[in-house]
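A single protein chain has been omitted from the complex, and every remaining protein chain is retained in its original position.
Order as written gives the chain letters A, B, C, D, E, F and G; numbering starts at 1 within each chain.
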Amino acid sequence: MASNTVMVDSSIFEDIQQKIDDDTAFNDELRETVQQLNKQVRSAQAALSQVHAIPRDQLAAHITKTQPLIHAEITTISQLATKASQQPYYKWNHVWTRSVQDACFTILFAHYAASSALLTIEDLGARLSIPVNLKDRDAFHLTIEEYLLALISLIEELARLARNAVTIGDYSRPLEIARFVNNIHAGFQILNLKNDILRRRSDGIKYRLKEVEDVVYDLSLRGLVPKEETKDEEMKT
Amino acid sequence: MASNTVMVDSSIFEDIQQKIDDDTAFNDELRETVQQLNKQVRSAQAALSQVHAIPRDQLAAHITKTQPLIHAEITTISQLATKASQQPYYKWNHVWTRSVQDACFTILFAHYAASSALLTIEDLGARLSIPVNLKDRDAFHLTIEEYLLALISLIEELARLARNAVTIGDYSRPLEIARFVNNIHAGFQILNLKNDILRRRSDGIKYRLKEVEDVVYDLSLRGLVPKEETKDEEMKT
Amino acid sequence: MASNTVMVDSSIFEDIQQKIDDDTAFNDELRETVQQLNKQVRSAQAALSQVHAIPRDQLAAHITKTQPLIHAEITTISQLATKASQQPYYKWNHVWTRSVQDACFTILFAHYAASSALLTIEDLGARLSIPVNLKDRDAFHLTIEEYLLALISLIEELARLARNAVTIGDYSRPLEIARFVNNIHAGFQILNLKNDILRRRSDGIKYRLKEVEDVVYDLSLRGLVPKEETKDEEMKT
Amino acid sequence: MASNTVMVDSSIFEDIQQKIDDDTAFNDELRETVQQLNKQVRSAQAALSQVHAIPRDQLAAHITKTQPLIHAEITTISQLATKASQQPYYKWNHVWTRSVQDACFTILFAHYAASSALLTIEDLGARLSIPVNLKDRDAFHLTIEEYLLALISLIEELARLARNAVTIGDYSRPLEIARFVNNIHAGFQILNLKNDILRRRSDGIKYRLKEVEDVVYDLSLRGLVPKEETKDEEMKT
Amino acid sequence: MASNTVMVDSSIFEDIQQKIDDDTAFNDELRETVQQLNKQVRSAQAALSQVHAIPRDQLAAHITKTQPLIHAEITTISQLATKASQQPYYKWNHVWTRSVQDACFTILFAHYAASSALLTIEDLGARLSIPVNLKDRDAFHLTIEEYLLALISLIEELARLARNAVTIGDYSRPLEIARFVNNIHAGFQILNLKNDILRRRSDGIKYRLKEVEDVVYDLSLRGLVPKEETKDEEMKT
Amino acid sequence: MASNTVMVDSSIFEDIQQKIDDDTAFNDELRETVQQLNKQVRSAQAALSQVHAIPRDQLAAHITKTQPLIHAEITTISQLATKASQQPYYKWNHVWTRSVQDACFTILFAHYAASSALLTIEDLGARLSIPVNLKDRDAFHLTIEEYLLALISLIEELARLARNAVTIGDYSRPLEIARFVNNIHAGFQILNLKNDILRRRSDGIKYRLKEVEDVVYDLSLRGLVPKEETKDEEMKT
Amino acid sequence: EDAFGERPAKMESPFMPMFEGFKSELDEHHDRRERIIKASRDITATSKKIIFGLQRVRNMKQPIPGAITKSNQPLWDLISKAYSSISTDLQGLNTYRYSKQITGGTQEFMEALSFQHYLEAQSLVSLQEASRSTADLGGPNNPILLSEADYLLGVFDMTGELMRFAITVMATSGEVPSAKLEVEGEQSHRNVLTDLRDVRDFLKAVDVPHYSSLNKDMNKKMEVLETCVVKVENALYGLTVRGAERPKGWLPDEKMVGRDEVVGH
Partner (left out) sequence: EDAFGERPAKMESPFMPMFEGFKSELDEHHDRRERIIKASRDITATSKKIIFGLQRVRNMKQPIPGAITKSNQPLWDLISKAYSSISTDLQGLNTYRYSKQITGGTQEFMEALSFQHYLEAQSLVSLQEASRSTADLGGPNNPILLSEADYLLGVFDMTGELMRFAITVMATSGEVPSAKLEVEGEQSHRNVLTDLRDVRDFLKAVDVPHYSSLNKDMNKKMEVLETCVVKVENALYGLTVRGAERPKGWLPDEKMVGRDEVVGH
């Protein structure tokens, strides 16, 4: 059956090998960067887990100390953006999306811990120096889904923080958190989501809201709600 | 906990809803076109399945008759290309890739049946009027993987054809097919594939080769190998 | 193998194709209506979630304001009933049952919030203008299972409401709710359910009962049970 | 918390209990009948498995002997139809559909074994004395899907029969079967099926066709195709 | 199958079929009895759930009223024992074990409610007129596992009772319960359990213990612990 | 974490991290070498696939030409052995075992093609300059399982070769192969295998044996068995 | 200060004696369970070895060749020893208590037993006969139970071995295995394939409640059995198709090397 008639142009197999090798190399580079990002995220999370144990008045100082860890994440995301922009965004997006969400969570949580405020997607994009919710061109960016998934992680962390704040004697934090989670819940409640990961995870927000409400209940019942909170509350309503 | 302070900008939830709705609508449009393509592919396959029962000398006429069916496929792929080019290629590629592969198979098989020759990926792209193996820009195209998967479908069909050819008394077809499959197999053999669908399906080529070799064995054993084949063979070597 | 004797009447395959296409079209229509209902349900739920934060004396006014949202749901269910009645009820029931349950929940909750009373299945059917628990003919209706599942959702919401009522200083609501949940629990307790979704969800009622009892315990311990409640209680017993 | 105010009408729970008990009883009756049908189907299958080992000329006698087994199935299906007609068809259809398919297969196979012909869905409905492909009213019937699934089972059995026929010296059976399977395959090839069980099982027909073609190949190669077959073939073509 | 020396002596399978049919019939009988027991258990549980709402001094009378319900359970268990003793115990034990556990719970709870004392496994066996922890012969009996699982259910119910007792003004009950749960918890701690249902359920005892201790703490914080408790305790021990 | 007696001595995790990092680096090195070996194996296989098409008398020359490809494999295996010997053998064996088996297959096949003889495990170890079936010390070696799996691959290839030899007119090869496969099959039959990969793959030998025996039968039926074979045989044994 | 630390005022729980009793019962139960699991593993492994040995047999309805009998005997003894070591744990009340733990071993033993019985007698061993064997394995007064389920599932697995045996004999001898010693007129139509089909038809007719775990197990194994039948049918089809080309009066060359039997010992 040996034959030298070229019925099949062998260059096609050389091309495909080249393409596969290029993809493999690109994938390896991306994964290496992502692995590094994951490591930095874990360090930032470990440092931020102290938020549950540190009194409010010492918190700003602690958050300031965690900034280098967050800057490390941002630097790595920049490198990732540079690399990833060489190829179509949606071809490789699955490689980094989870890690970028986790990094975004650390930034949102650090910001909330220090200031009780939420970074918008634009704020977050500015911090990371990457575009957000890009529609008109194919480049590295932060998607709305990624932002929302990080936001859900924040809600989950805050439900825990509400209880731990009480443990270290901070009775005003839970009320702040309750208002915040209530607002986010109202936003998600009107979304008509597809049956995907965002839908599944957002279904949990109502349980987090209930947890936080339970803490507020415990404080109200015992007359532990700080006075100024009540006034604040009235003014706001 | 009622509060009218907008801690969370509600427009973010309107944006995400808009985005989800846009994606759903785009997806629906794509699927409709793909449904139509699937229907045309099935018609073409049904017509081409006659190749197994039609003697060699009547085949060119039969293939000519199937051309309108193939043109219908090509027209639909053009429409698909127009639609799909409005969005990033890899975000939606999974919607149509299987159907495009099947359509490519029908074109490859019709060509082989009539001429015992293989269309290259460039030939195929020209037929479909779409670019192939695009690397430098994000537009609708035929990927190398899609071409190779269609080629594997062709190999599978030819293994069947080799036996059916013997049934209708055509003893030269199996030898042609054996040479062809051998060449393709040799090409795939040197590829270092990732552990994906292409790898899994290409693993089957060696079994198809064995099937075709078995037919050639059966003919050789019984002295049924056409004389001119042997000469042909020598000339080609 | 080509043959002019028709061993297989090809009309059989045309019939099946027609039938599949009809079903697909009917399914698409139903889903569109159900999508609309889902959207209206979410709006109603969002409005009703304010019940947890609004003092009792302002509640009737708030519920009145949500009526248009509930009427929108009812209108859509009417449209659904008209469409669905063209085909056997149980063939398609799975498409809408979850959404109808959710809509029923909003009606039950709005009614309870304003009047501390339960709508019976007949009341609910009357509101929706659809028959209930139909046995003698095959038409669109509200099944007992759907009513009970909506009722379980109501119980879950009330367990949350009992705590939030305390938070806004309403100490009589929890006692009302405790009596109500106790009654529903007693009803479910004697049911011999099959191992289905109703069984699984009804298993949770005892935990909701415990939650509400805990609130009553907290109030009793601190002498916060309203005086008139105690009298009421005695008169009722 | 004891209270004699009837906030919840307890009759609702009595009604639901009644309904559940009715359903359970109905389900039990259906399952008993289906269990009996399954047993009869297995007996018929065991008797029909002899078809693979009995020479053609003794087959009609053997099939005649299996008729009582098939009549037993038909009788049970009648009983099933009577019972099932008391309730909506699609509410309970899942209880018997698999068993009815298996029974239909035995009838199709017995008929093919004796006469090499296919019973149409109307023929089959007539044998079972039940309507087929009912659209206008909700009663027990044979669905097109059930018929097609039984037909696929027949194809699978015939692929085996083609080989076993050769083993007992019957060289014409495989050719008949090849023509038959080819026709059925062509019919299924043009169907646009949903992604359900029918789609999955029909995907296997092409492999059965290949098996049967392999037998025809083996016979052709060795000149074992009966003479009259060849003539027949020519006349038909 | 026609042969004078057959592969399978058909009496082999007739014997086996007979055994399987006997088992099926036996199983059906058992299940019917168990269904009846389940119904009686639910009635007893419903009656006993009043314990949470009835003041201590009226409790003995209430428990006396529930005795007929408990006797009904015992009668059914006797019937079950008679039936079950016809066959090896562990061959069928899975059919009734859950129901027997639930019945045992109602007896343990009724006894505790009236007397604040625990029935031992021997007491319980005597009540049911069945042997316990049988080792030397194969007959119906109450196993240690069943007793322990019923005991865990009792602990769970008592954790709820401790709070509800406070609600109805009974401040001594929680202290009694705390001592009791503490003692049971100490007992469970010396058991070496496998990763089975008993292990999983006994893991929850510590949470029940904590709930009960919290009630005692709440009372002691408010000086609500009855003085005579201490004396009582000495007398009882 | 600030305390003079700490929970976790941080050097614990530094040590572990160091070990894990070392392992990762070692793994990366091994994989690189294995990748290279895989590439060489594919080249060797491609060259050896010509054995099916080359007449016996030109085969020695062809095999000689493939020696450089095999030497490349051997060189890489040497490098692998050097690297791997730095660490416990079975800790990393899974990284290379599949590739080493494939390489062994190419050597066994090249040897058999040229000499119709089997390299023993000792011969193979000598060729690769690595120990075999090592028991007394922990170093890189060839295991019995690896040898046997390569041997099964050889059997599979020879079943194919037996037919292709007939195609190119070599009628003595099938008889040689039949004797060889028969002998190997007898050997495998005395092994007690577990339900592992070796068991699964060795289960296929009987089918390969049957294929080869069928070729011999086909030849003997046509009087194509070379006479001198019998003499040859005696000389070889 | 006692052994438990510095806290004063401990009370002993009044329920401790009761729980002490429970503890010793539960410990005994768990230890027995472990012993049985280990024995079951041993029985499974040893039965597999016996089956491997029996796969070297080439003829049916004849005594098992001496060499194989000899190498299998120590294995049968090992099984007997394993069963004896736990047979007192499997009596009376405990017979069914640990059936989940021993069933794996007993099914594999049943597979070996019925395979050997088939090779010797070309028939299926009955539940009664097989039960007698397992009863004996427990030693005097401690019979081991062979349940219907163990019997049936063991027979299912045995058919897989029958298939292997059939294919191997067809590969080496070119003929479907059947008993050669009987008178032609009586016996010629019985071979491994007809026997396999027989067993399949009988097994298929067994009517088991749809909710039982035996039903689930049997359904799974029935699929495997059908595949085994098809494999033997296909092999026989191959022999027939090739045989059809045989000229009248053609006989295989006695010297034809390939068809010779190659043996292990």
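For the reader, a short list of remarks on this structure follows.
Just so we're on the same page, a contact is a pair of C-beta atoms (placed from the backbone, for glycine too) under 8 Å apart; a residue touches a chain by one contact, two chains touch by 3 or more.
All values derive from a computational prediction rather than experimental measurement.
Here the missing chain is touched by one residue of E:Ile54, E:Leu154, E:Ala178 or E:Leu198, and it is E:Ala178.
Along chain E, the points of touch with the absent chain fall at residues 174-175, 178-179, 182-183, 185-187, 189-194, 203, 206-207, 209-210, 212-214, 216-218, 220-221, 225, 229-230, 233. Looking at chain F, the residues touching the absent chain are 1, 3-13, 15-17, 19-21, 24, 27, 88-91, 118, 120-121, 133-138, 144, 148, 182-184, 186-188, 190-194, 237. Interface residues of chain G with the unshown chain, by the touch rule above, are 2-7, 9-13, 16, 19, 30, 34, 37-38, 41-42, 45, 58-59, 62, 65-67, 180, 254, 260-265.
Operating definition for what follows: only the chains that are shown with their structure count from here on.
Chain B and chain C have centres, each the mean of its CA atoms, that are 50 Å apart. Spacing of chain D relative to chain G, judged by their CA centroids, is 34 angstrom. Put simply, the C-alpha centre of chain B and that of chain E have 66 angstrom between them. Residue positions of chain C touching 2 or more other chains: 1-2, 52, 164, 167, 190, 192, 213, 216.
For chain G, the set of residues that touch two or more other chains comprises 194, 201, 205, 207, 245.
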